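One chain of protein is taken out of this complex; the other chains stay put.
Our next item is chain A:
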Amino acid sequence: MSWKKKFLHYLNFNVPLTVFLLIIIGFLSISSAVEINQVDSNALVFLQRQAVSVVLGLLVVFILQAYDYRIFKEYAAVIYLLMIGLLSFTLLMGRTVAGGKRWISIGPINFQPAELAKIMLILVLATVIDNNSDDMGYLKGMFWPSIIAFIPFVLVVLQNDLGTALVLFFIYLVMLFAGGGNIKYMALVFGSGFLIIVLIISAHVMLDTPLPFLQEYQLNRLIVFINPDIDPFGSGYNIIQSKIALGSGRLTGKGLFAGTQNQLNFLPEKHTDFIFSVIGEEFGFMGSALVILLFLFLLWQFLKIAEEARDRYGYLVVIGITAMFLFHVLENIGMTMGIMPITGIPLPFISYGGTFMMTSLTAVGIIININLRQNKLMF
C-alpha cells in the first residue's frame, strides 16, 4: 500500500465531491447575479476574486493535512488569545462598512476576522469541553465553556455583526449539547437569555428605552420579518423581493441569466446574502431542492465523520463545524424564503465573499483531517 493509498484509505470522498459541486453551483449563480451576460458588467472581477479565495482555501486544505488536528488542542490557549486579539483589533482599528466595523486590511488583503473566529472558537471550545468532560453534567463543567464563548460573542456583537454573533451562540449551544451539557441548565440559560432579549425589545418599542446591543435597523429587520408588508418599500423590501424571486422560478426556473428579479436588480445583495434567491429564480424548485439536499448530504457525512472520530476532541470539533454550517444554511436559505429574519450571513461555498469561502474550506480541511486520522494506527 503506497503512502497515498494509505492516506486516502479513510477519506470520505462524498465530502470533497459535494463541496466541489456546491462551489460550481456558486460560480454559476454568482455569474448570473453579477450579470456576466451584460456587456458592461464587471463580473469577471468578482469571479476572479472568488476563484482566488477558492484556490487559497484549497491550499489551506492541503497544508492542514500535513499536521495532526490535535495540534490545535495543544495550542488552544494561543488560538484563543489570537482570536480575542484579532476581534479587539478589528473593533478598534477596523474599517467601517455598512454600519459595522468588521474588516481589517493587511496590505491589499481585506478580511473579516469574525469569520475566522467561528473556527477558532470551535477549536477552543472543543478543547475546553473535552477537558471538562467529566463535569459537563454539572454547572461547574459548563462554566468555562460559557465564559470562553461569551467574550468573543460580546466582541462580535460590538462590531454590530449580529449574524456572526448568532452563529457563535449556536455553535456554543450545539457543542455544549453534544459534549454532554446538562439540558436543564442549558434550557435555563437559553430561556432566560431569550426572555431578557424579549424584555429589552419590548421596553424599547413601548417605553423607548435604549437598545444595548441591537441597532435600530436590526430591530426593524426583526419587525419586518414578522410582517414584511408593514413597510414594503423600506425594510420589508428585501424579504418581499426575495420571495418573489424564489417563487417566480416555479418548478423549473426561468433559466440561467433569465431571472428578471435578478437581472433587473430587484433582488438586493444578490451575489452575496441573497444568492439562493437567484438560484431559486433561475433554476426553480429543482435547483433550490438540489442545493438544499446537497447541504443535507454534506452535513450527514460530517456527522458520520464525527461518529468515527478517533477521540472526543475530534468529535467535538466536527460537531462544532457541523453546527456552524447548519446555522448558516438554515439562516441564509430561511431568510431568502421569509422564514428567518434577515441577518446577512452568507450561504457556504456559494455566496460571493472571500473570507467566508476560506473559512468554510478551512473547516472542511479540518474535517477531512479528522476523517483521515480516524484510525489510530495511521502513520
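The rule we apply is simple: contacts are C-beta pairs under 8 Å (C-beta built on N, C-alpha and C of every residue); 3 or more make two chains touch, one makes a residue touch a chain; residues count from 1.
Keep this in mind: contacts and distances are computed from a predicted model.
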| task | Among "ABC transporter permease", "Beta-propeller fold lactonase family protein", "Penicillin-binding protein 2" or "Acyl-CoA dehydrogenase", go ahead and choose the protein name stored in UniProt for the chain not displayed. | result | "Penicillin-binding protein 2"
| remark: Of A:Leu116, A:Ala245 or A:Ile368, the residue touching the omitted chain is A:Ala245
| query | In the full complex, which of A:Ala114, A:Val174, A:Val317 or A:Ile345 touches the chain missing from this view? | reply | A:Val174
| task | Have a look at A:Leu47, A:Ile84, A:Ile151 or A:Met337 and name the one touching the chain we're not showing. | result | A:Met337
| remark: Logged for chain A, residues touching the omitted partner chain are 174, 177-178, 180, 233-234, 237-238, 241, 243-251, 260-261, 263-266, 268, 280-281, 284-285, 288-289, 292-293, 295-296, 299-300, 303, 306-307, 319, 322, 326, 329-330, 333-334, 337, 339
